[in-house]
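One protein chain omitted, others in place.
Chain naming follows the written order as A, B and C, and within any one chain the residues start at number 1.
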Amino acid sequence: MIRLRYFASLRETLGRGDEQLELPEEVNDVSSLTRWLQSRGKVWECALSDSRLHVAINQEVVKPDTPVSDGDEVAWFPPVTGG
Amino acid sequence: MIRLRYFASLRETLGRGDEQLELPEEVNDVSSLTRWLQSRGKVWECALSDSRLHVAINQEVVKPDTPVSDGDEVAWFPPVTGG
Amino acid sequence: MIRVQTEDFDTGSELEQLRERCAGQAGAVVCFVGLVREFNEAETVLTMTLEHYPGMTEKALGKIEQEARRRWELTDAIIIHRVGPLVPNDRIVFVAAASAHRKFAFQACEYMIDTLKTRAPFWKNETTPEGSRWVEGN
Partner (left out) sequence: MIRVQTEDFDTGSELEQLRERCAGQAGAVVCFVGLVREFNEAETVLTMTLEHYPGMTEKALGKIEQEARRRWELTDAIIIHRVGPLVPNDRIVFVAAASAHRKFAFQACEYMIDTLKTRAPFWKNETTPEGSRWVEGN
């Protein structure tokens, strides 16, 4: 199982903030996981194609080629605006 | 009459912080006033020869060639160390 | 010391506790307080809600504090950030750095707030008379 999280405007667009799923066989890194999610439909394809999105694995920001493993928490979010 | 003021270490060296005197005839600017005070004796000559001293007339820092007039308040003090 | 909380913080009490912890070792304390503004990009802000990523937020702020302590000689460092609903003039964030040296305290405080604004997972949602909108980041 992996846990997926979406924040802020992305959470609103996707209509969910949190989900769990079995790691799909064709997924081995952030890029392939994002592509797999985009295949869910138009909204997913569009929302996750924003090049400004950040991805974190286990709460550390990572790059597209970072491996994804069973048990990971993977989060997508727009540029931060705190402070 | 002019009012003369001395602060901090200079006040301690000269043994006074404040005095009033008639403007001497040969005094027309800060330099000549300082020289006149230095003629009072060894301690005055030495203490007022420190090139790091600042002079203020009527509470504004001035240069050696600034004129001194009757009614002025003239102050000598070492570099400031507040804050 | 870092904290993420919905409730307000007491700036004076935080500065006083910092001073007690420093006990004669710090000559300089610099603090930054971020407040909610009534206007953003010419629109009136009625309320603001801060979303964050619980867990990652605390890690990110802890790293920023540690990095500031590593780069400058600090006797103390604090980051407090609020989340949840806020209104104009509410305090959002408090950052403080104490050091024996004034320049270090200024540099460390500015480093922490600058870095927080680009690295810590917080997102602002503003309600204006036209509805609600997410503040755009870079």
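The definition used in the following text is that contacts are C-beta pairs under 8 Å (C-beta built on N, C-alpha and C of every residue); 3 or more make two chains touch, one makes a residue touch a chain.
Everything numeric in this text was worked out from a predicted model, so none of it was measured.
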item: Chains shown that the absent chain touches, full complex; value: B, C
item: Touching residues on subunit B - with respect to the absent chain; value: 5, 7-9, 11, 52, 56, 59-61, 75, 77-83
item: Sites on subunit C contacted by the missing partner chain, in the whole complex; value: 10-13, 15-16, 19, 22-39, 88-89, 91, 100, 102, 105-106, 109-110, 113
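One rule holds in what follows: only the chains that are shown with their structure count from here on.
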item: Interchain centroid distance [CA atoms averaged], subunit B/subunit C, Å; value: 49
item: Approximate Å spacing (C-alpha centroids) for the pair subunit A, subunit B; value: 74
item: Where subunit A touches two or more other chains at once, by residue number; value: none
item: Multi-partner residues of subunit C (at least 2 other chains); value: none
